[in-house]
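Shown here: the complex without one of its protein chains, the others still in place.
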Amino acid sequence: MRHIDKTVVGLTIAFLALLFADFFMAEWMRFIGLQSLARGTVALGLLVLWRTGLVSFGHALYFGFGAYAAAMLTLLGYHDAFFLVFAGTLIAGLLAFLLGFLLRRYRAIFFALLNMAFSMILYGVIVKTEALGSTDGFSVLAPTFLGYAPEGEAVQTTLFLFTLVFTYLITLGVHLYLKTTLGGMSMAVRENEIRVEYLGYSAEKVIHFKYVLSGLVAGFGGAIMALAIGQVDPDSMANWTVSGEFVFITILSGIGNVAATFVGALVFELIRTYAFEYAPQFWQFILGGSLLAIIMFLPDGIWSVLSRLRKAEKAPSP
Amino acid sequence: MLTLIAILVDGLIYSSYLFMVAVGLTVIFGVMKILNVTHGSFYAFGAYMSATLVGIYYQTDLPEFGGFLAIFGAALVVGLFFGVVLERGLLRFLYHRDEHTIVLATFAMFLVLEDVLLMIWGTDPYYATEPMGLLGFIDYEALSYDLYRLSFIALAIVVGLGLWLGLTRTKWGKILLAVIFDREISQAMGINVTVVFLVTFVIGSILGALGGAYIAPTISVSPGIGVEVIVLAFAVVVIGGMGSIPGAMIGSLLVGISRAAAVHKFPEIELFVIYAIMAAVLAFRPEGLFAPAQARKI
Amino acid sequence: MNIMKRSGRVALLATGLAAAIGFTAGAATAAETVVMAVPTFLTGAGAPAFGVPARNGAEVIIEAINKGTLPAPYDKSGKGLAGRQIEALIYDESGGGVKQVAEFRNKVQKQGVDLFVGYISSGTCAAITPVAEELKMLTIFPICGTPRIFEEINTTPKYVFRTMGHATADGVAEALYVKANMADVKGYTGINQNYAWGQDSWRDFDLAMKQLMPAVPASDKAQWPKIFSGQYGAEISALMLSEEPLVHSSLWGGDLEAFIFQGSARGLFRKKKLLFSVADTSVYRLGKKVPTGVILGARGPYGIFAANVDTPLNNWFRKVYIDRYSTPPVGGSYQAAQGVLAAKFAYDKAAAANGGKFPSTDQVIAALEGATYQGIAAEVHMNRSNGHQAATIHQIGILEWDKDAGEPIMTKVATFPADCVMPPPGVNGTEWLKGGMKGAKC
Partner (left out) sequence: MSVVLEVRDLQKTFGAVVAAKDINVTVNEHEIIGIIGANGAGKTTFVNMVTGYLKPTSGQIEFTGRNLIGLPPREITKLGISRSFQVPQVFMSESVFDNLLMAYAIAEETGMGLLSPLYNDERAERVDSHLRRYQIAEYRNATASTLPQGTRKLLDIAMAAVRKPTILMLDEPTSGISAEEKFGLMDIIMDALRLDDTTVLFIEHDMEIVERYVSRVLAFYQGEVICDAPTAEAMVDPGVREFVIGEEYHRTRTENGGSEHA
């Protein structure tokens, strides 16, 4: 009996809808969408870690690394989006692989803060590097796509398409991965590492693998962000507050479903955009207030609203 | 030689500054296991309140040294108010949640309070430099130091010693230590953990506010000062061992002296000192230099 | 199993949100107003030093434009920009380049902004420039300092203008002043925040000094405190122990004020000669606490340097500003006002050339390119970078306290012509400095 995966179906429908919408969306909305996809992908990595019981307050490290790697390659004359994003993802993943040997030994708040320490070192290095524009950062030219060099609005339309396809594949991949033995071990390691060891597998190895995965997707998000914005700078890419935003999105979304991270990222962008528009002096108040409200009243994130709705629907038929 | 003296003195002053900034954070973490980002707000509110009260005080004809009372009064008012309101109004609903969520909640609260600060005091900076002028300065060859900033050292020692004695020599302190070691067993033994938490949080808040209040006369009290101390305080607390008061002291000294040495010898690397120490300590002693003992697992 | 329900919901959510928000077209612009976005620091450390004074300066001018109460030479061109009222959207510049780019797009595409006059941080300006060009949006930077905007990021701008001199001018004017007034100085060191502005300021001053006073050595231990660190004990000790008598500093805002308090308490300003490149932002606020005898700049002829400029425009501006905000205008106020005036000048000129009809953006741009217009304190020559970069006179002086008036004043002010401190058109600032500042007309 073939089991149909509801999330796969849902993701695919959403993917096709957005693919279609790309050509009609208002520009500013597409831009918000792009950012949501980029940040949502980073949050996807945090979701995997969170399910393992780990929270990183320093994933801006990989986000920034991916962004700067892609941006620096444009300085060397590479402009193909496929290459830039692939390279940014890979380099961030490589860094995560190396630091993973150290970080996999830590848990709880130590893991969170050690990540933050590393991200702040990267931040310091960038600030200190005048050749990379220090705190001003530098601009990234519009990318090409396998030889196609769009202009004007087409840049964003194409980039959105590009991002959408890859985000869809990554999300699907992560979703399927979570259903594998290694993916399921997230739960096992979070719940009881001792038991995992005594079942015959290394909890540290599990964590390391997931850490690399989270580094890869954060690098992807960063590279996309660099291309979408056309600018990299340490305050927006590598500061600890950026890491805080990713954790914010993860809390907002809940860790129930991979699709939730993108909804969370979108909600985050919308809250920020509208707070900024209607209360320019007090947008932090609104942002902080919404986060508090979510934590207090929706402990499992906005996805839990959907789950509740589903339960309500289900109720009549046992 | 003169440079060496300068490194030592500057280092001690900066260490004391760090200790005052970090000690409230470590007290709260030690007892409640909460990494309190709102600490930055306590610092900022302490500084603003101090600047305001000092300003009002020096418009009266009261004796000049009374300005110090205004500083301590500001810390007390801010710490009591926010300590009680935040613990009773927010944190107690979150104790059963995981630690990361609580960090995020305090981060959210910090964002909210940043704007509340702006609503109350606006964007203009406040100055309260009178107490600094009162104490004068001392000269030593080409160097000179103002006594006010030297008094950071005294205050840090008083606060550190006071906390240490309070923890080890009083009944209340022993109750706290019991809660630190094992919350559940303490509860089973009849300790009222609710009260312990409230008192701890208020003490932590007062200490956070005191840091800001006492430093206020040396700085321009302006928007954004809270953000800067958060990372600084985190780093010190992580280096020293989260929740350990001697640890916070050693962490402050390590960072303070290293930073002073960097400023005098290699000013280019000043930016990295604190994070490099933090990463190095975490890499070799992840629990920090002075971490409280852990109970057996299996 | 309700497969379709669940998956349908994911899809519904995505498409629903897209439909609800995405397809609503940008807010329609009311036909008879010009929507001017004014991004400036309203929160964070940049707010009191630059952001709020800049907002105040812009507000004074925008209100006068709308009411038609600007004095000469703007008293004849009627109300508004080419007859249309300005609808100002003032918002926060905090949060870094990425967020500001996002916000820029929102303002253009969602709120139908017609032009931008704003941005203070070099970082934001650098991030905004490519987007402004991409979206074909008239953008006037009144303040940000980095020369890179037209030297590296976009060398052939069409939509982006900057209405004040860039940071190279600061370094050159400071070095010229030192050469003229401290010919026998034994060496110099610095204390600058460790971020782009601080690094650029020190580099430009250092390069200019190496050209103008090659025999004077620079310290290899210039201080680099982290931005917003607030505690300068060790740095002040290090400066006291250094051999160089002159200290260059581009500190601003709260950092500058903390440095002044902590330095004053230890007698630093009696032992060393300080040169502050942007300290004018704090002088009125500090009042009697200002360190007297220090060399001071305001990134041009602004703020305290304009206190005695006796023109109808300046007298009017100072009076209105002081009446309204009960403090004199500082550099940021003048610079922002100067940026808004550029819009007034360009729209009116373009309308006149268009037979009195409201001009297109291209016509406004053509009117501003290469023009010379009257700023509050001085004439602004848009004669660099294809007519998109301004050059003005530059002033440096010594700060003193005027006991009788009870306010800080500038003394021994030296005025440098624009062509003396700004690189000639088409020349890169850093290369110009390194090459010996060829073509400078002093």
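Order as written gives the chain letters A, B and C; numbering starts at 1 within each chain.
Keep in mind that, in the parts below, contacts are C-beta pairs under 8 Å (C-beta built on N, C-alpha and C of every residue); 3 or more make two chains touch, one makes a residue touch a chain.
What you see is a predicted model, and the numbers here were worked out from it, not measured in a lab.
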{"item": "Identified contact with the non-displayed chain, of A:Leu98, A:Ala154, A:Leu169 or A:Leu199", "value": "A:Leu199"}
{"item": "Touching the absent chain when the full complex is considered, from A:Ala26, A:Leu172, A:Ala188 or A:Leu270", "value": "A:Ala188"}
{"item": "For subunit A, the residues touching the chain missing from this view", "value": "177, 179-185, 187-188, 191-192, 194-202"}
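As a working rule, only the chains that are shown with their structure count from here on.
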{"item": "Category of the chain touch graph - line, ring, star, complete, other", "value": "complete"}
{"item": "Cα-centroid distance, subunit B relative to subunit C, in whole angstrom", "value": "36"}
{"item": "Euclidean distance of C-alpha centroids - subunit A vs subunit B, Å", "value": "33"}
{"item": "Shared-contact residues (touching 2 or more other chains) in subunit B", "value": "114-115, 118, 227, 268, 271"}
{"item": "Contacts with two or more other chains, residues of subunit A listed in rising order", "value": "127-128, 281, 283-284"}
{"item": "Of all residues in subunit B, those that touch subunit C in their complex", "value": "2-3, 6-7, 9-11, 13-14, 17, 114-115, 118, 123-125, 127, 129, 132-133, 137, 139, 142-146, 148-149, 215, 217-225, 227-228, 259-260, 263-265, 267-268, 270-271"}
{"item": "Residues of subunit C that touch subunit A when the two form their complex", "value": "1-3, 5-11, 13-15, 17-18, 21-26, 42-43, 90-92, 95-99, 101-103, 105-106, 108-111, 122-123, 126-127, 129-131, 134, 146, 148, 153, 194-197, 199, 203, 227"}
{"item": "Residues of subunit A touching subunit C in the complex", "value": "4, 6-11, 13-14, 17-18, 21, 24-33, 35, 127-128, 130, 133-139, 141-142, 152, 155, 225, 229-231, 233, 235-237, 239, 259, 263, 266, 269-270, 272-273, 276-277, 280-281, 283-284, 306, 309-310, 313-314"}
